[in-house]
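A short write-up of the structure that comes next.
Here the complex is missing a single protein chain, while all its other protein chains stay put.
Order of writing sets the labels: A and B. Residues in every chain begin at 1.
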Amino acid sequence: MDIKWDKILITGDPLILGSQIAIVLTMVGIVVGLTYFKKWKYLWSEWLTSVDHKRIGIMYIIMGVLMFFRGGVDGLMMKAQTAVPENTFLDAQHYNEVFTTHGVIMILFMAMPMLIGIINIAMPLQIGARDVAFPQLNLLSFWLTFAGAMLFNLSFVVGGSPDAGWTSYFPLAGKEFTPGIGNNFYMVALQIAGIGTLMSGINFIVTIMKMRAPGMKLMRMPMFSWTTLITSLIIVIAFPIFTVALLLGTMDRIFGTHFFTVADGGLDMLWANLFWLWGHPEVYIVILPAFGIYSEVVATFSKKRLYGYTSMVMAIVVISALSMLVWVHHFYTMGVGPAVNSVFSITTMAIAVPTGIKMFNWLFTMRKGRIEFTAPMMWTLAFIPTFLIGGVTGVMLGMAAADFQYHNTLFLVAHFHYTLIPGVVYAVFAALYYWWPKVFGFKLNERIGKWHFWLFNIGFNLTFFPMFFLGLQGAARRMYTYSEESGLWPLYALSAVGAIFLAAGFAALCYNIYWSIRYEKRTTENDPWGTARTLEWATATPVPHYNFAVVPEVTDVDAYWEMKKNKDNFALDPNKIKPIHMPSNSGLPVYMGAAFLIAGFFLVFEWIPLAAISAFLIFAGMIKRSFEYDDGYYVPVEEIIEKERTWRGDSKWKAK
Amino acid sequence: MKKRKSLLLSVVSVMLVFLLSGCEMAELVVFNPKGPQAEKILDLINWSLVWIGLIMVVVIALFVYIVWKYRARPDNADYEPPQEKGNHLVEIIWTAIPFIIVVILMVPTVTTLFDLEEVPAGYEDQEPLVIHATSADWKWIFSYPEQNIETINYVNIPVNRPVLFKLTSAGTMQSFWIPALSGQKYTMAKMETELYIVADHEGSYFGRNSNFNGKGFKEMEFEVLAQSPQDFDKWVKEVQEKAPKLTEEMYAEKLKPSHLGRETFSNTHLEWVDHADHHAKEYLNPELYRVHGYPGKTFTDENNDIDNDTENSDHHHGGDHSGH
Partner (left out) sequence: MESKMINHSVPTEYQSEQGKLNILGFWIFIAAEIILFATLFAVYGVLHKRTSDGPTGEEIFVIKDVVIQTMLLLTSSFTAGLVIHEMRRGNVRGLITWLIITLALGGGFLYMEINEFIHYVHAGAGIQTSAFTSSLLTLLGTHGAHVTLGIFWAIMVIIQLLQRGITPITASKVHIWGIYWHFLDVVWIFIFTFVYVGGLI
């Protein structure tokens, strides 16, 4: 093992030096702040080790927002670089690193944590559960995702960033063409985060299958929980494929095997197939929960039952099945032949049918409703036309023969941003505004919310709409610059202007969070929107750690709506309250995250003996877990009664 | 909502101004085909635009109508919406219509796919000109086996004659794309893909690698010059007589990661290696791809020939493309 100490930190680049200094200052700031306000113990025992699904959800979302910032800065750098022709702000190598980390971070460390965070918060409440099936495993999932994200972000200042694109196509991503350790970060960090995601998937499936409130048949389950179930199924099916792909990539890069190499029989097309066998379902892993969020929001703010519930469920099941049968459309141009391309064109375009069903169902949910333009609803409304553009361009790309002209161009980039931003980011915003009062006991400000909405929407369309035309002008994606004679600059410049609006929109969101924490009116009303329909709105705001004093009986899809109609149903009978069993907090997941981070770090640097030794840290944690016999604790009846009386008042209390 | 729409409208009109005004704006090359293959694809694209336009108009009109008509107003505060569950007939209709549109788009897609694999209609009587296009980091190498000549970063073809490009790569996966003439196809090491092209207008066309392959990706462009058959033959003859010979050592040097200008040779590298062959020799130089950051180990391949200087490539370290 040969450690080159002088090369560990990246030096000699002002941007990176700036970030290094900023990172050190931030770290020092956090440590000093926590020490000064004596918050270490609070942070450790109330948050970092908390197995409460709501707190884990919040931690996921905080991580998602931070990663949104990082990925967003990457995006802004790309836009700044391509704003004018022959720009020298970034050189080719840096640009390559920036678009690689932008893609990976936005998909895996922004979209995924955001959605898993939202699922964590809302799903157990929607189905009337006390927590997820495996609370400690849930915390482990978070810490593994976090460890993966930290390891990946480290690459920027330590060791060098991955530079082969978020798809990391071999042989480019192999040692034959990228010998530095940058792409090791990709292989190892995503592996660690991927294990966490797989565990989340298993956890959510068991939770939904086994822990629904009495009376909640599968076909009475709220749409968001349905999408969670289907997404979790896709996770369990698709992530092991990625696990293997990353394992083989790691073997190629660190142990010199020949899976995807040019030399000795390796097959680069194998990576492309394995990657997209995971990668395409991955798109639906993030989009389906977003569809669920929109379904909840649109019903709530139209004051109407979700139209065509059964066909909505069927649509997501069909989408999930088709999502596994379309991976070849990412490389129609590989020369697999017209027959294979035709088959995959058919499966790809077929996805338009169930997606269309969902679109029309949302529209008809609003029809004859009373549509309130609250912030979550605004995002949902903006989603429909913009995602429509993403969807129809998806059909265009799905037509294999036409794809030969769109593939690898900015047309494609515009398309997937038009699906992923309205499809996921808008949904995340809608969900944040929608469930925020449930979690924190105050709404996010509506007026600043409008600013956030308009800036982001204008910015988004301004940034990505020109890219459709750039693509048709022959601009390939991932070019770090272009010549003046190419005539591409007007649209590139327009797109760069849009990025400024996008950034301003994000800033407005951050400001809104800050402002609302300080000034927004507090509420303990269980249904702050007044028109909510599902179970999560049937308990206190903010939600007590045990969720429900008594698990409610469910008679309809819109369980809480039914309770509201029959007030007596909602009132709590104190005689029914029993001690509630809850799981204990655990520091072990934090330790496991750290152990994976350390072992992963050594593996990335190819210091095999150190990596092997630190793998024992992981085993030690597993042994510790095996011998743990913590049965949790009981919340006493008196405590529950006191809490419930406080927020319910007399009207929701059955005094006998 | 009105505010939103008008804003969108102004954004779109700004874009249109940009699109229509600039003389310096690039043309939409995909919509300006110069050969039957690109034309076929454009026909398909136009067909799809018609239907997609229709879908957009219908859905957005429905959206605007519903959102406008059923918006919350102070005067309908007491309105209790009906809690309708759905309607089978309506749901079947909006499943069937998209399905039909998908079929309408699918049929020409499939026929076009099969068409693109063959010599375009009207040109079947001519023997296609075979050109091997080999991509390497970061240049294009074109070999004319019949004429026994080779060019780098440009390719001359006779107009109105089918050309069969046999595509392969010396290393990374790349994509061969001449948007004015045809759609793209990947080039892969130890694999061969084929692409038929016809240029039906004389002229110079832009071609490039569209699949990201590292630091020199952006510059990986080439020119396609479609000439009259007479001019083409004259050019071939001139090259055969005047251009220098390529040797294997020179060739190995050219395959190193670098940018080259236009070059011309009076023989082809197919004499000693065809990268499409499954057992082709590799010309790999991992050490030349070093960039900033922590150096990882590379794996020298004992099975491979020693004479392509992977072994002593340390000499080149710090040269043109390794410093960063």
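FYI, a contact is a pair of C-beta atoms (placed from the backbone, for glycine too) under 8 Å apart; a residue touches a chain by one contact, two chains touch by 3 or more.
Here the structure is a predicted model, which means the values were calculated and not measured.
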| item | value |
| --- | --- |
| Residue of A:Gly117, A:Pro354 or A:Pro583 touching the missing chain in the full complex | A:Pro583 |
| Which of A:Trp5, A:Tyr519 or A:Tyr629 contacts the chain that the document leaves out | A:Tyr629 |
| Residue of A:Gly57, A:Gly75 or A:Gly266 touching the missing chain in the full complex | A:Gly266 |
| In subunit A, positions touching the absent partner | 130-131, 133-134, 198, 202-203, 205-206, 209-210, 236-237, 239-241, 243-245, 247-248, 251-252, 255-259, 261, 263-267, 270, 274, 580-583, 619, 623, 626-627, 629, 631-632 |
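Going forward, only the chains that are shown with their structure count from here on.
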| item | value |
| --- | --- |
| Rounded Å distance between subunit A and subunit B, as computed from the means of their C-alpha atoms | 32 |
| In the complex with subunit A, residue positions of subunit B that touch it | 1, 4, 7-8, 11-12, 14-15, 18-19, 22, 24-31, 38, 40-41, 44-45, 48-49, 52, 55-56, 59-60, 62-63, 66-67, 70-72, 76, 79-87, 90-91, 94-95, 98-99, 101-102, 105-106, 109-110, 112-114, 116-117, 137, 167, 171-173, 175, 177, 179, 182-186, 188-191, 193-194, 206, 208-218, 282, 284, 286-287, 289-299, 301, 303-304, 324 |
| Touching residues (chain side subunit A, partner subunit B) in the complex | 4, 7-8, 10, 12-13, 91-93, 96, 158-161, 163-165, 169-172, 175-182, 184, 253-254, 256, 262-264, 268-269, 272, 302-305, 307-311, 331, 333-335, 337-338, 341-342, 345-346, 349-350, 352-353, 356-357, 359-361, 363-364, 366-373, 381-382, 384-385, 388-389, 392, 395-396, 399-405, 407-409, 454, 457-458, 461-462, 465-466, 469, 472-474, 476-482, 486-491, 494, 605-606 |
